[in-house]
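Questions regarding the structure given below will be posed in turn.
In this view, the complex is presented without one of its protein chains, the others remaining in place.
Moving on to subunit A:
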Amino acid sequence: MGSFFTPLSWNDSGFILTGVMNTITISLVAIIAGTLLGLVVGFIRSEANKAANTALGAVLDILRSVPLIIQLILFTTYIGAMGHPLDPFVAGSIVLSLYTMAFMAEVFRGGFDSVHGSMITAARSLGMTYWQAVRYVQFPISLRAIFPSWLGVALSVIKDSALVSVIGYMELLRTSEQLISRTQQPLEILIGVGVFYFIISYPLSLYGKYVERKMAV
């Protein structure tokens, strides 16, 4: 009598690889979209007056304070109930990107604020327009300074992307859950998944520390 459960085999590698690729895809989408949106919002935060900043800050606070898993479920359920069911990849990308944006915005804002106003005045006194001073002086100086924090947010997004499994996106964690229910080998599979996240994250965080040290000198 054959077992109902079939053990893990090399035939599963294609399935696992799909999960790996999906995790990488949605992480990249969220990091890129979150970075671009965060750059814009962070710049507005750094330049805007107090009233606009309070309103914008409130939205960002909500995005950063409500657990990602709740945002994912709320968004997907609400959009579905409105009669516009979204593909899990699309819904997950939107929520994860906005979540990333909320953190990136504060990183960028801190970076822009760290460039002293007198530096911009000096650039303007050379005849640069406002946007030339932003593009050639304020941005390059602050973007270098924030690189380590930017990398930190990007790394946590890769790990947080595992939560998108709750809305049905076939990323690494969800593929492994399915494999576990078939093979009943949770230990091997979960250790493997953990090792994968470690292999991606650890070298990047080492690189971030290296850059930080180099800039501190």
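Some points to look at:
The rule is short, and it goes like this: a residue touches a chain if its C-beta (ideal position, glycine included) is under 8 Å from a C-beta of that chain, and two chains touch if they have at least 3 such contacts; residues count from 1.
Everything that follows uses one rule, which is that contacts and distances are computed from a predicted model.
When the unshown chain is looked up in UniProt, the name that turns up among "Nitrilotriacetate monooxygenase component A", "Polar amino acid transport system ATP-binding protein", "Bacillithiol biosynthesis deacetylase BshB2" or "Molybdopterin-containing oxidoreductase family membrane subunit" is "Polar amino acid transport system ATP-binding protein". Touching the missing chain, out of A:T54, A:T121 or A:S156, is residue A:T121. Of the listed residues A:I141, A:V166, A:I180 or A:I200, the one in contact with the hidden chain in the full complex is A:I141. Here the missing chain is touched by one residue of A:T6, A:T54 or A:Q132, and it is A:Q132. Listed by residue number, the positions of subunit A touching the unshown chain are 116, 118-119, 121-129, 132, 136-137, 140-141, 144.
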